[in-house]
Structure formats: C-alpha cells, structure tokens
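All protein chains but one are shown at their positions in the complex.
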Amino acid sequence: MGVLNIVKNDRGGQIMLGVLLVITILVPLLNLFVPETNPLHVPTYTVTLMGKYLTLALLAVAVDLVWGYLGILTLGHGAFFALGGYAMGMYLMRQIGDRGVYGNPELPDFMVFLDWQELPWFWQGFDQFWFAAIMIMLVPGVLAFIFGWLAFRSRVSGVYLSIITQAMTYALMLAFYRNEMGFGGNNGLTDFKDLVGFSLQEDTTRIGLFVLSAVALAVGYLICRHLMNSRLGRVCIAVRDAESRARFMGYRVENVKLWIFVISAMLAGVAGALYVPQVGIINPNEFSPINSIEIVVWVAVGGRATLYGAVIGALLINYAKTYFTAELPDVWLFALGGIFVLVTLLLPKGVTGFVAGLKQHKEVSA
Amino acid sequence: MLKIEGLNQYYGQSHTLWDVDLHIPEGQCTVLMGRNGVGKTTLLQCIMGHQAVKSGSMMLDGADLLKASVEQRPRVGIGYVPQGRQIFPLLSVEENLQVGLPVRARNDRKIPEYIFELFPVLAEMMHRRGGDLSGGQQQQLAIGRALVVNPKLLILDEPTEGIQPNVVTEIGDIIRKLNREMGLTVLLVEQKLPFARKVGDRFCILDRGRHVAEGEMEALDDKLVAQYLTV
Amino acid sequence: MSKAFDNKSRGLDLLVETSHPRTSEILQLLSDSQLYYHKKDKRLFIITHYVTGKVAKDLQGNEQVIKKKRDFKKVTLNNKMRGQINRIQAELGLNADNPQQREAAVRDLLKDITPGTVATLKTRFLIEESKNVREMINIALAINDLKSSDDVLLSNAIEQLDGSLEQESRSALVAFVSTAQSPLLKKQAQIALKGIEDKVQYYGWLETLYFGLSLGSVLVLAGIGLAITFGVMGVINMAHGELIMIGAYTTYVIQLLMPDHIEWSILVAIPAAFVVSGLVGIAIERGVIRFLYGRPLETLLATFGISLILQQAVRSLFSPLNRSVETPDWMSGLIQINPVFSLTLSRLYIILFCLVVFVALLLVLKKTALGLQVRAVSQNRAMARSMGIRSNRVDALTFGLGSGVAGIAGVALSQLTNVGPNMGQAYIIDSFMVVVFGGVGNLWGTLVAGLSLGVANKVLEPWAGAVLAKVLMLIFIILFIQKRPRGLFPQRGRAAEG
Amino acid sequence: EETIKVGILHSLSGTMAISETTLKDTMLMLIDEQNAKGGLLGKKLEAVVVDPASNWPLFAEKARELVSKEKVDAVFGCWTSVSRKSVLPVFEETNSLLFYPVQYEGEESSKNVFYTGAAPNQQAVPAVDYLMDQGVERWVLAGTDYVYPRTTNKILEAYLKAKGVAAEDIMVNYTPFGHSDWQSIVSDIKKFGSTGKKTAVVSTINGDANVPFYKELGSQGVAASDIPVVAFSVGEEELSGIDTGPLVGHLAAWNYFMSVDSEANDEFIDSWQTYIKNEDRVTNDPMEAHYLGFKMWVEAVKKSGTTEPAIVQDSIIGVSVPNLTGGYATMMPNHHITKPVLIGEIQDDGQFEVVWNTAGTVAGDAWSDFLEGSKDLISDWRAPLSCGNYNVKTAKCSGQNF
Partner (left out) sequence: MSIISAFEQAVDRNHVYPFLVPKQAPKLDVSHNVLLYLEDITVSFDGFKAINNLNLYINDGELRCIIGPNGAGKTTMMDIITGKTQPDSGSAWFGQTINLLEMDEPAIAQAGIGRKFQKPTIFEELTVWENLELAMADDRNVWSILNARINSEQSSMLLETIELIGLQANTKMLAGKLSHGQKQWLEIGMLLMQKPRLLLVDEPVAGMTHQEMDRTAELLSSLAGRHSVVVVEHDMDFVRNLAGKDRTVTVLHQGSVLSEGSMNKVQQDPKVVEVYLGE
C-alpha cells in the first residue's frame, strides 16, 4: 500500500503514526462512551486541547520541512498559519448570520458597531464553505508564492531571509491590528457559533475537529515524508548544504525552494484553519514574530530534519506550557526557558536525536 | 624534537589512527606520506590538538604536548599550514599575518620582514582580503602566517597543492632554507614524490592509519613506493 | 468641588491687586506645590518635604514640626489656576532682571492682548534695553495694531509681522486676511503670510529630520550591541533585548542608591550598566553559548530560553510593574531655536551618545588586537586557535562587549520609555531588522541602517500614520533585501560566497 | 474538606502581566480576608490561579480548564477586551460566571459576564463634559489602534459633534500597541493646540505606550496648563512607573482614586499594603472593581445560599455593596454596575487629586446611545426579558444561543 511504502524506512514515523492512530480511535471512545465518573473518561476539555496540540504539530511539521530539509530558517511561518486561521474565522463569522448581537444578517458585529455599511469585497464568498476551504490553502499559498518568488529569485538567503520572513509576519501583524483592515482589529474574530451546520459547542463537533486534526497531521506528515523520500528531498538537502553547487549541477534552486515553501505554507494554513474553531478566536497576535520563533523552537527541541521530531517537539512544549501555566503560574517561564537551554546543551539533536543516539549506543555496545 | 608513541584516534566509532609512532628529529625535514585517506591530515590535527586522542603520548622537546591546549601549541613553537589553507577570508593579507603577533615576544610584535622577502606577492597584496586571493597566493599567505609565530617546528599539510611550478620550486627552496639555514624543524605532508625527495631528509609512511615505514630519504625505494604509495 | 477652585482663583486675583511684595514668592510656592495649610487653624505653611518629623514654616518664618501625616493639607490647584498663575507671573516677569525672562514674559502675553497689556508693553518698551525684547514687544503691538482701521498703521504692522514665526502673528494675519477691507493690504498680508508659511514648512522638514535622526539613534543604540554578538560572532542572540533591559534596571537601581544625586546618576549608570550587562553576557557565554559554536541555529533556541528566564527573573525580583527612572534636569527641556522649531535636549544627548558609542566600538573592533582576534575567531575558529588566539577569552570578552553595549543602550532607553520586564521584547525585532538591513558584520551598516530607517519612518509617519508607516517600512525592507540580498553594506568578493 | 473554588484568570507573564499581576494579588487578598471572616456558606474559599500569559487563545483554554477541570464557581479575570471576547463563548457554553474589572468599550452584555469596570458613559463622556466646562474647544482624540479606543472615540466624536464642536476642531490619531516614539505626534498635538483655542487631549493610549508618551510630553514642554491630557487607562499603578514631575496637572477619569478620603478606602489601602508587604504599593481603579465584584458575588451567594452559577446569576442583580469612595455600587440588570465618576489631576507624588466628580453614581450603559447600531438596544437579564441585546424598535432579542 502506498502509505506503508512512504514510511517504509521511517521507524520514527511509523511509531508516531501508530500512536496517533490509537489516540484518534481511543480518545473519542473514552470521551463518548465512558461515563464521566470513570477515571478513564477523557473530558471534552482534554479532547479539544489535544486537537489544538495536533494542529500545532502540523504547523511544526510544515516548518521542519523548510527549515530542517531546505535550511530556510523561517521566522514568519506563523503568518501562514494565521492566514489559514483567518480564512476559517471569516467563514465562521459569516455562519453567525443574524445571530450576532446587533442581528445584522450580513455584517459581523464588529463592523456594525464601527458603523460599516457594507461587507468589504474580500469578505465576499466566505459564507460558502467550499470557498473558505479553498482560501485556507490558497491565501497562504499565494503569499508564500509571491514572497518566495521574489526572495528566492534574488537569492536572498541565510539570516537575511530569516529576517525578511520575520518582517513579513510583523508587517501583517501590524496591518491586521488596524481596525481599518476589516478583520476586527485586536479583538480579531470570535464568538463563532457553528461549522458546516454543526454547533461548535457540541461535544461531537469537538471530537470531529479533533479527529480531523489528527487526520490532517497524518496526511501532512505523509505528504512531507513522501516529498523528502523522493529525489526532490535529496535535492533539498543538497541545496541546504551547498546551494551554489546544486545550481552548477543544473538544478533550479529557486524553484525547488519556492515549491517546498508554498507547500509548507499551505500545510500551515490548514493547521491554522483547524486551530481556530478549536480555540474559538483568531487575532493578529498569531502573526507576532515571537510566535513564529517559538515554532522553530519546538522543531529544534524535537529534533530537526526528522519530521516526527517536529511533532514530538510541538506536543511536548505545548503540553509543558499547559501544565506549567496551571501548576507553576508564577514561575513557569523559568521552567520553560530552562528546558530550552538544557535541551540545546544536553540534546544537541533534540529529543529524537537523543533517543536515536541511545539506540545506536546500545547497538554498538551490544 | 617531536616524539609520538602509540597514538590512537577515532572519528566517532571509526578507528582512524592505529598505534602510530612518529619521531621528528630536531633540525630535520621529515616528509609524511601515504595514499589518500590514510590519516595524514588526521595525525597533524592530533598534533595541533584539533582532534582528540584516545591513547598514546606526544612529547615536544620532552614536554607533554597533550596537556597543552590548542592555543598553547603555537606558543610552544609549532607553526601550522593546514590543508586547504584556511585563510581568514574577510581579513586583509596584513591582518591575516597580524593574527599571530600576540604569540611573539612582547617587544617584537611586528611581522618579520623576511616573510615579505620570501613571498613578495604578500607585500603586493597587503590590503586585499585574504579570501579574494587566488589559491596559490593563499598558500603563500598560509605559510607566511605560520612563520609569524616564530615556530621551531613547522608543520605543512600538502603546501604545494595548487601552486604554480616555479612557486612550488620556490616553496621547496624556502622550506629547505627555513630548515637548513634557519634551523627550523619541518614536518611536511606531501604526495608529490619528486618534491618530497628534494626537500625531505627523512620520510615516514602511513597506511590505513598505521605507521608502516620510515627512514632516510635515500631509503625510499621503488618497492616501498609501489607498496604504499600507489593505488 | 469646582466652586472651591473658583474661589481660590478669585483669591489669586485679589492677591495681585494688592500688589503685595511677596506676591511672586507665593505664586512660585503655589506652582511648586509647597504651600500647605494647617487643617485646624487654617494657617498657611511652607513645606518643602512633606514627611513627618520635618519642619513646616509659616509665612512669617515661624517653624513647626510636622507631627502627623494628616495635619496639613496642600493648597491644590487645577489647570485653570495654573494658567492664571503663569499669566500673572508673566506680567510680573516683564520687569525681571533677566532679558530672556522678559522676552518669555512678552511672549506669554501674546496669547491674549488686552488694552491693559498694550499699555504695559508700551511703557516697558520705552525703558527696554534688550533688542530681542523690544522686537518681541513690537510684534505684540503689531498684533494689536492689526485690529485698527488705520491703513498706515496696518501696513506697518503687517511689515512688522512679516517673517515672525510666533503662532499669534500667524493667527492675527490669517484673521486679518479673512476680514481685510483694502485689497492692497490684503495682498500685502497674504505675501507676508506666505513667507511665514514657507519658513514654517522649512522648519517642519528640519524637525522631521531631527525626529528621524533621534528615532534612528535609538534604533542604532538598540541594535549596535547585537551587531557584535550577532553580526560579528554569529550568535542569534534572542536575549539581546533582555540585556538592554538589564541596563535599564541598572539605571533604576543606581538612582535608588543615590537619591540625592539624581543629576549624576545617569553618568554613573553608564559604566555600571556596561559592567552589569557585560557580566551577565559573559555568564551567558561561558554557561551556554560556548558549547554551541559552529551551531549558530541552536544559539537561537538557547538564547530564547535565556530571554524567558531573564524576563521572569526581573518580574520576580522587581515586580512586573514598570519602574520609574527620573530624567536629570540637565537632560530635560528643550533648546527653542524659534517658535516653530526646537530641539528636545534628551534626544539631542541621545543622538550624541549614539555617535560616541558607535565611534568607540568602531575603534575597538578596527584598531585593537582584540578586534582583530574577534574577527579571526568568527571567521575560522579552529585556525585562529592554531595561531595562538585564546578563543575562549576572546569569545567571552566579545560577547561581554556586545552585551555591555546593550546595557548602555538600556540606560539611554530608560530616559525615553518604560523600564519594565517587557522592554526587551519591544526592541529585539527592531534590533535584528537594523543589523540585517545594514549588512551583517558591518558596523557602519548598522549605523546607516538605523538612522535611515529612523528618518524614513518619520517622513512617512505624517501622511501614513504611525501604524501604516511602520508597515510600509517593513515592506520596504523586504523589497530592499531583494535588491541587495546582503544588506546595505554587504561583504563583497569571493570571501563572502565561500 | 470541601471548599468553594474561585478562579483567577490574569496574565502573570507576557505583555499584560504588568497590569494584571496586581489584580491576581488583589483577588488573593480578598479571598484571604473572606476566609479570615469564616469563608462563605461555612466553607473556605480556595483560589485557583492560572497564567494565560497574555495569549488570547490561551485565555480560552485556561478558562475552560478552570470551569471544566477545576470546577470553580466563579472566575475573576481578564483585562483586555480581546481576552474577554476570547473566553466569552466558554463561559456562555458552560453557563458559569466571569467578573471583568476593567473599563471597556461597552457594546456587550453577556448573561455570564459581570462588568465591574466602567462603560464609556461612566468614564469618557463625563470627562469630556468636565473639560468642556473648563473651556476646552479643540480636541485631540489619541488612542492605541484597537477596539476600545476606536469605539470610545467614535462615541466621543458623536458626542462632541452633538455638542456643536466643528469637525476641524477634532483631531484623531491612532498608534500601534507599545508605540514608543511619540515625537511627531506630540509635535503635531502642540501645533494643533497653538491656534489660540483651548485644546485638550483625550487619551485612550494603552499600557506600555503611555510612559514614552508622557515622557515626550514632558520633554517637548507640553504643560497641563497649556494642553491638558485626560487619560482613561492611566492610573496610580501606571504612574508608579513614570517620573511624574513633568506631568503634574494632567488628568485621568476613573471611578476610584487611591487618594479618595474615605474610611473604607483607608482600610482597603492598609490591608493591601500589609498583604503585599510594601508600603509604597498603590491601589487603582480595576482593583476597586474586583473588590466590588467580589463583594457582590459574596453577597449574592449568601442571598441565594448556593454558589451555583445559574442561581447566583439571578440573585446578584440588584445587590448593592459599599464602594471605596463612600457610596454604593449596585449590580444593574444589564450586568454593569453603578459608579461615581471622578476626574483627578496628577500630582508629583504619583497620586491623583480629585478635581471634579459626579454628584451621585452613574449606571453603566452596555449599549451606547451615540452609536448608530446600538442606540436601540437595551439589556436586561431579569425575567421575562432575559436578553442582553433587545432591540426596542424591532422588539426582538437578537439570536443568541440561550
């Protein structure tokens, strides 16, 4: 089977996908069919939380694709995530219809009270799910295409590229903060009611979103793995390590970079779109440069250029955040900062690199 | 002068140097030879401290070299011309030379004139960035730079690689001059037999990480060459 | 409530009418809020420091020790009264000894010229010796004359006001143009007005340039430490902002330590911040970064962690609130070049300070042995060590230098903005932007990038607004990097490619 | 032993920690005090503190954690409107209670949220009235570019125009969050204010941007007697981080000042400074709002004999507790409370001197009378209406899920 073929030589991926599969089946069962009093019951709160983690893991995979394999340290991937999120948010806003506080069937509440008279053109069409679904991929993809087309063609690389990706997300953040942009400014888009007819407050909808996130992560992972298994993947590594040599060999480095970048941006967009209905808000803060840096940090913690490392890093750090902010609310930054420092010093190849190292060590000494 | 005994070195799991013994007599020019990939550069890197040594001893004039840190080794009198030159690309030629000055005696911290006499091209290119020089020019700069630290032992890793013939001859002459007239002990890694024969007093052959032969240069006969230096 | 203020205000007028010799002293006390009254006997007291145990003097000079915190109450003012006091002081100031004071007094009077002031000014004019004050009085009188209907008087007044940049002159001329009867005079006034407008516009550009340079200096100061730790050493130092923050907190602590010498505290804070941030930098380098050379991307991860730790450390140590850092008197205020153009002193000092720091750093890197060693190590660590450079020491010193400079930037920023746990975050993005835009590894690039981004931002701001101006700057940077993929001052030649 | 859990949802890290940490401490103090008085309904109160880290999605996550996992009976929290908007669906879905202590733009009335900070009619509009009274004719509306300033300024613009102020006498300016270079804007304000007409700045500038703004006012020599600035987001806490010397006379409009002379206030200040072990710590308006919200909740719980949110929601309406300025605060049917409006001038010790106040208290208005879309809306959570946004023209309660 095709899927099995893709992960044939990928132990880490096999394990990761296996665990994901088990969780995806088990968690909904434990939520729906085990009574709340039973210790095995998984509360909806946890399901949603896990769903959120999975979307972030998909985002991390997208970053690993360009950073780990192509060597592009992107400090702006949060922008693609946020754009996907906004596209979904716009759809969800339009779904509110006349159930908003002002009862305007056409305009979202924030437009009503800022006295907007009609829906801006870029909001048109978002009442249709299929349109929004296309935009979720298309908007980040097109931005990545334009950005990448300019940057890669001019051979911007290294920190220069990193910083302009950062400038891109920073500019978008500032722009989206402007109320005139028509995306709700700082308050962003909230108060979502339902998604293709399912109420977002229903447990079943939440479970559906969780399962969808898991599927998206698995599919995203397989796509990336498939790409990297191919010769294209090896060209990526070649570009990462000796870009000009690859050029002298006849590879159009800018095209390779461009397409991988675009694919990665679209994956990030999908992640954002699944994230938004689960957390219930999208706001310009998602564009903030620090967010994008954090994503890179997840990947580094998990281990670069492995893909499953990105998943592990994202889950680990985000779980740590949830845990620390509740258990150590006053000092948790010490703990999180400490983790980052220690991982770098003690596990230079991230958690997965460490595990792989352990295994190798065992094999050798055995 | 330099006495290495029972040296073992690993790259991760792979054992690269096996019980290598090497004696460099004072005042002589020893040529280290061997096929590609047998570990010549690795051995030199051990001497310079860039590679960790698993076991064995390394004494310079009776002092334990293994105890010295990398940056102390030039201070005890080792000048190093690495394979691939390793010029500081963004420093000017002059600055490349000045880098070694702090190693020199406090009252003598300027670039010795004789370096420019040996390599006039360096004086010509004084203010050009090291990285912009052609390969051959960089090689000359690398030798000049190693001389700035006033070494007793000069270590050169394939210094003729990529150098025009008359300069190769010149470098040969210079090495000889440094060796014979200025009393510098020289350890030279070289693949080109004629050149090795011309400048070397002694030879020393590595094969697959082991020390397999050594002796006076005259003793390097066709048999040895055929056995260890041809493919 | 406002009734009470109205009564006080009437009291002031009465006080002036009596022309009591101590009027101006009392006004001064009032505006310095040193006048108190005893809650019980309602007598007035002068209190310089309202602390129990200190003395309160009544107006006759009798002293009384403050026993309880609630015994006395300050004689409060509202803004209306402050305005009133200013005005009265201005009129009184007309006879001050200092000509500058007199000029300021006349200028204050321009705001509202009544027949009474005209008379006072005319009398003053007769005995006034200072040319500037006479000029100012002339302007005041001319403004008054614009209300007359005598053509000659009007024409002279317009001539007098021609070139005067006082806002009142302009308003008077504008008012005159809109009501003028004689077309000839109207024309004359229009020409005068045009001349003034041109001048104002010219100074407007100068002002924009000044604002831009001063914003630019802040950017340069914030970025220049990073130009060393990141630009030269290649450490993606996400904790740079926090090192700035540490410098700012050092300033705060120094002020706490020398509360009676706030004037000099800044001068002490500069070396102190350099040392404190420098030491923290050295600690970071020795503790973490030195294990990461050759793995630049991982420095991002580790220093990001360090920045979180430092932020939280400051929050735990100093509380999450902003700290108040005072501006010494010699740094506050402005140099009034003319009524439409002035230079704020604090900004001027910061521009100068930025240049001094820049030159000092340039000399260190270009002219000292340390500078050469730093560059050698950053280009080829192994080879540098083989040439006898103690790379450990060089790394620690360099990182310490960059961090110390960040600390110095913190001192400067403490004069302009928040000193709080978040301040580092506010500058880190801009700092990277400046360093990269200028060309990594090039100090000149950082200077030019910072200043030009500052000026461009200030040129854009008036017509685009602060938010859009910033967005446009970022887009500009993105597009500029397409044209010059290695910044303003790129490393050129073969060396840069290999 | 069973306890009554109270959730505290304030950022302790990130950009908002600067404001919100104090509110967390205030809540801990209030809960301590209540426990010292024997707790509530015979049970001890237990505070559950989490850190949403100034991250809006995290607010929603933490809110859900508090309500679903920790099963708290009421949550006190949020500062920014966006954080409130983010958690709102969670509270509505779980039908639990949030007490929100910060002045905000209005235009909201949720069944599950109690707004103990000021609505625009309790802060902005009276402040403008005061300045008009002082002879101000030209207005600069300067704010951070987000919903609260935008809405407030929209209301004020409509209000000023209704009072006959010409359009050219109003200058509106927005800046990004954390804006730090105010040179051009202050210079523009100076120019705008130098036409001879009395000018004032109405500032809805938020948080960290204030310090550089006031510093710039100081260094460009804009004195309060020339161009006063009245701020709605600058309180004692913010002033404690600024050198107030050059700011004397600038204004703020709030519903509480630390300097207010009242016994309740003295007591509150004392217990706060004792609790936080720092004699220099100041109190501020949002702290009072939490104080009021907490007292009201306690009263309501006592009244209904249960902490069950669904019941407390009803019983709290009409509850009246003494405020710290010597009057009473009452929870209105629209979930806003009654407050006095005070205008204070900054003193050089970082305190405000009250220069004006409303005669009595003003009830918070959820829906502004000065906005086109909302002037027909009213909110009343009592039966039978039970609606947060009832349109009196169409006689409809716009579709909400409950």
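Per-chain numbering from 1; labels A, B, C and D assigned in written order.
Note that in this section a residue touches a chain if its C-beta (ideal position, glycine included) is under 8 Å from a C-beta of that chain, and two chains touch if they have at least 3 such contacts.
Here the structure is a predicted model, which means the values were calculated and not measured.
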| item | value |
| --- | --- |
| Listed residues B:56, B:84 or B:112, member touching the removed chain | B:84 |
| Touching the absent chain when the full complex is considered, from B:74, B:100 or B:136 | B:136 |
| Residues from subunit B at the interface with the omitted partner, ascending | 11, 35-38, 41, 83-84, 121, 132-137, 139, 158, 161-170, 191-193, 229-231 |
| Absent chain, residues of subunit A that touch it | 227, 230-232, 234-235, 237-238, 240-242, 244-253, 255-256, 259 |
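Everything below uses one rule, namely that only the chains that are shown with their structure count from here on.
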| item | value |
| --- | --- |
| Greatest separation from subunit C - chain, by CA centre | B |
| Centroid spacing, where centroids are CA-atom means, of subunit A and subunit C in whole angstrom | 42 |
| Sites on subunit C at which at least two other chains make contact | 311-312, 425, 467, 470 |
| Subunit A: positions in contact with at least two other chains | 174, 177-178, 330, 333 |
| Chains that touch, pairwise | A-C, A-D, B-C, C-D |
| Complex contacts: residues of subunit D adjacent to subunit C | 12-15, 17-18, 21-22, 133-135, 145, 173-176, 178-181, 183-185, 187-188, 194-196, 208, 211-212, 215-216, 218-221, 223-226, 228, 237-238, 240-246, 248-249, 251, 345, 347-348, 350, 353-357 |
| Residues on subunit A engaged by subunit C in the complex (per definition of touch) | 73, 147, 150-151, 154-157, 159-160, 163-164, 166-168, 170-171, 174-175, 177-178, 244, 289-290, 293-294, 296-297, 300-301, 330-331, 333-334, 336-341, 343-345, 348 |
| For the subunit D and subunit A complex, residues of the former touching the latter | 12-13, 49-53, 55-58, 60-62, 64-65, 68-69, 80-82, 85-86, 88-90, 93, 107-108, 145-147, 150-151, 154, 174, 176-177, 371-374, 377, 388-389, 391, 394, 396, 398-401 |
